[in-house]
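The complex is shown incomplete by one protein chain, all other protein chains being positioned as in the whole.
Order of writing sets the labels: A and B. Residues in every chain begin at 1.
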Amino acid sequence: MSSVGGATLAHLPFGDIVIYITPFTLTLFLLALVFTILVIASRPERQLDITFGADRIITKETGLTEMRFRRFMAIACGLASMGAMLTGDVFDFALFTSLVGITNVGIVAAVKSRHVQNAAFQYGLVAMAGTVPLFGAAAMVAATTGTLSMLELAKEATSVVPFAVKAFLVLGVMGEGMAPFYAAKAEMFRAPGAPYVIMCSLSSLLIFLRVIEVVLTV
Amino acid sequence: MIPYLIFAIFFGLLLLGIHRKTIARIQRRPGPPVWQEILHMLKFAFKVTWIPATASDTLFVGVVLIAIGIWTAALFVVLAGESILIIFGIYMLHKIVEHGFGLSSGSPYGKFGGVRSVISAASEIPLFVSIAAIAIYTKSLMLSDIIDYQQVHGPLIFIIPLAAFAMYMVILSKMPYGPFSVVEAKELVSGYKTEHFGVWRAGLEICNGLKSYVLLMTFVIVFFGAVPFAWLLLAMVLIIITLAFVCALCPMLSPFDSVTIQTGIAGLMLIYALYLGWTG
Partner (left out) sequence: MKKKTVFAIVLACGVTALVSMGLNWAGIMPLWLYETVLVVDTPAFVIALGLWVMAGNADEDIPFIGY
């Protein structure tokens, strides 16, 4: 099916690596771009916390080195998401998606708190396990069809990629995009830094949205 | 486009007013007038405004701008008959906007609203199922193609009623005062929007008006096809009244129950989509 994300507006063939733009991928790309600019421009908020057992409120500060590292990871995450939105190659998509997973772990793991690091560790394990079906699916697409280009695969009248391979790809993306569920653990939000935490959720959401298009297209 | 945009904002807010009034009448209260949400938006626009001392300034303001921007874009996407997947994407991004609203202020109440918004991501899966079911029948996700398909085969609501139910549930999960509105529950003051007051809240109200208009219009177009404009508006009012009945008669679920029920519905819908794919 070729009319999933709208008519192709442009495509840039870099040898085998094709980048193609439809209204859908363009919308997602622009959103990733806008949020990356927000990450660059904003400073972390200072979370208010009520001290139990005392009539006191404290604000949490984010240290400069921690902020710098998390900002770097968040920007890298934004760039990886932008890549995953525009690529027209199944292997590149898998690569960008795994990069999103790695940077998400980085954003979270930089916080020096036991609870947060526990969550980051668990998420890291899931993300690592997710790379097996993710790259496995990309390899199987190449093995069964002889190409990795989504544009070539979209030309077929009926889908030539087996259902199990598509399921593998979705499973891989689910592993990499689990970040919001770990981030949503209340422990993790003891870590201030809204702009960076938002990048975790945004990048995961974007790769989920893109994989729907990929699965329906190929 | 400018007059249409202004109309959509005000009509969307009016729909939310009708929703609130209907809930009140079902619960035997007088309720506010139907134009209350419009007055609300105007009132907030004139209020004293500041950014909380602990907030991440750029993000605090940025999410309000993005919220209005994405739903303006969504309106144009529907009017242009573009891919329904873009509307789906924007709908899901609204979650990130809610998340941003909640986290950017540093308020504990906003923070919990944002966390609840993320854990209730299960409510979006039925929308994907509904889209998959549509794709199986129409072989396209372009709204214009879906309208053409319905002119030949009749409204999709009679062909795939469960997909319509799935999308109805998705709209219900975004309705205020509903069983799934855990993100703005009263135990969290106002949830994710607690610290966005004054002009920022006026912006959020505008976003809510546009969101209601776009979601209901998409529902009518996808499941009933192209109808004359007056019928479209009437259908939107009727749907919002049915939603008000659900919201008035169901208590708000606890966050865990809300997620469990949404996941359950998503599971049922997945089985339905697989069945459609198998037989269709």
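FYI, a residue touches a chain if its C-beta (ideal position, glycine included) is under 8 Å from a C-beta of that chain, and two chains touch if they have at least 3 such contacts.
Here the structure is a predicted model, which is why all the values come from computation and not from measurement.
Chemist: From the list B:Gly17, B:Gly89 or B:Gly106, pick the residue that touches the absent chain.
Modeler: Selected residue, touching the omitted chain: B:Gly106.
Chemist: For review purposes, identify every residue of subunit B that touches the missing chain, sorted by number.
Modeler: 1-2, 5, 44-55, 61, 64-69, 72-73, 76, 80, 105-110, 189, 194-195, 198-200, 202-203, 206
As a working rule, only the chains that are shown with their structure count from here on.
Chemist: How about subunit A: which of its residues touch subunit B in the complex?
Modeler: The touching residues are 1, 3-6, 22-24, 27-28, 31, 34-35, 38, 41-50, 59, 180-181, 183-184, 186, 189, 192, 194-195, 197-198, 201-202, 205, 208-209, 212-213, 216.
Chemist: Would you pull the subunit B residues touching subunit A in the complex into a rising list?
Modeler: Interface residues on subunit B, with respect to subunit A: 54-60, 62, 66, 70, 73, 77, 82-83, 85-86, 88-90, 92-93, 95-96, 99-100, 103-108, 111, 114-115, 118-119, 121, 128, 131-132, 135, 139-142, 145.
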